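Below is a slice of the complex: some chains, not all, each in place.
Chain nomenclature is as follows: A and B, assigned in order of appearance, with residue numbering initiated at 1 for each chain independently.
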């Protein structure tokens, strides 16, 4: 063996030994770190020894003097950062002539809106803007300011849509609201300062209120969304109306709305899928294409069925609190024309069951004006099929 | 080479080898710990191997029995999952005959309750149900629906107890409310939709309000719980009345109640230990066995002592805001019979000191009707001992 090959052999040998030590010692290191240390740490006597005690304090402490190790972010900004850029401030300005003094009076209002298409469509809740005789200005996150046009208000969802002349905008990404379960952590974003400036509130999506309808009455209307999200935020969410709530992945789960019931403000979120459907309709066939039934009803729950001794614990009971047929079915409406009566329990619409996830108004909302379908109902225990043209 | 230097040399050699192993193996340990383990952990097959699996569970778990390490989930469902199954929906239906029209009027109400024993006892707060002439239906998490019987309402805690005919139920696990400190994160669970469907709110157990009494007045009653938990939730917790608040370990820390004070709704939680005591009483000697004193009092705080120049900063001052003795001590009550007077400061009951953690009503609540004990009080600076039979 030459001196050289000896040297190589020896180097290889040393390298082998080092590799062996590296590997076996390495596995030992994992074992001690993961298995032995925890036991030592919980031993009161041993845990007093400096080195071991220090290792036990907190696994994530990297530099004690510089870095405070916390387990939670100290801000929701990371969660909200992407969605924030799609949130806008909408300023409505209306001028009205005073009928007596003939002077011009200016009223202005600032509300929150959300960019929903890259080419400039924004959605907001109707009470966030001045609906009539107003001009609109939109402030985006980058400071840009645009004049906007009101392109429609959907009576079904109370959503208002505006359009600005811009392209390549940051649009919000829609989450699937049908996947949402109560208890989900959410962040609300508002922007109603009169120029771009976001505000945030955080908490839980508390509840899916399946029988809350946007008419805000004890009976639901076939022409109003039924089923909203509720959160556990502060009672006053005025500054967030028209703004989105997002999940921790940054997707929009709903738009914040409000209705005054018995002179109290009641806040809720319109689920993102209803926002999407509303948007799709305005961008395709238009809002005037919505099907019209003209009935008032109660979505039956098990409680309602027990209290009122109904045979069905699901379905839509045609109803008026006053007991007057004329208040349950609008005169001349498809509902009245097709022969619906107060007390009927509608169980299916076009083959789809009426239940708490698919309310009557939701099922009617799938159709267009002029569409025709079959409704099955229970009238005093008898199953009846009727044909209705919306 | 001497024997000694040989020994030193050998020791040095061994030390060198050990140091080499320590260093090289050490670096290997870091490498395996930081680089190799994560890859192994994400490998489905390997991750089933005990030791590796255990290391993968959570790096920050140091002592499993003492420290619960959770991810900041995007939902509180994991925290609430177990307790949720013990939360029920209670539907009360009452029928009353209208005295004029002779027609039957149906009233129904839906509230939240909690299963507290496996054999079907539920607890709720009294205002979550219709107390009189009502029938009750309970919906459990598994969709099962039971008729229920009201087995008692505890005037001391305002808790109502119902019983359903079932066994092997999921009962809530009780936490120890005496261990709770303000600042603890809690989740409230409500279920008042009229069929099974939980809702959630989250926040802090804010405060232990030691002088809040369920009579809701400025003076406390010896027959009403004094000392409740307060949270930092939304002011409106109506939908959660009768439901539990749980800690992050899933244990129940209290039941949500409400009292109307000056026409404002005031929400609070009845501490779990008071719920447990109430439950124990109804299951053993019955609610009618509660001791009765018949006194109104103020639990003395340091502020109260300073403002009113009292010598004692602890104790129960027999008191009526009107200054009338007859309103401080109920006529014919054990308090009056035993000779208590307005202005007395009760310092001990049966040898136990009266203080903010052991209020007069709490101490009286330890006794049964007919029990006899000694009360020590300060009357105008003089210590007096009296015997009272509850």
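Structural remarks
Here is the rule we use: contacts are C-beta pairs under 8 Å (C-beta built on N, C-alpha and C of every residue); 3 or more make two chains touch, one makes a residue touch a chain.
Treat the numbers as computed from the prediction; the structure is a model and nothing was measured.
Assembly remark, whole complex in this entry with 2 chains visible in place, copy number of the identical chain is 3.
Throughout what follows, only the chains that are shown with their structure count from here on.
Rounded to whole angstrom units, the spacing between the C-alpha centres of chain A and chain B is 33.
Of all the residues in chain B, the ones that touch chain A in their complex are 20-22, 24-33, 36-37, 51, 54-55, 59-63, 72-77, 80, 89, 91, 93, 106, 108, 110, 137, 139, 145, 190, 193-195, 197-203, 233-236, 239. Interface of chain A with chain B (complex): residues 18, 21-35, 38, 41-42, 56, 59-60, 71-73, 181-185, 203-204, 206-208, 210, 230, 232-235, 247-249, 301-304, 306-308, 313.
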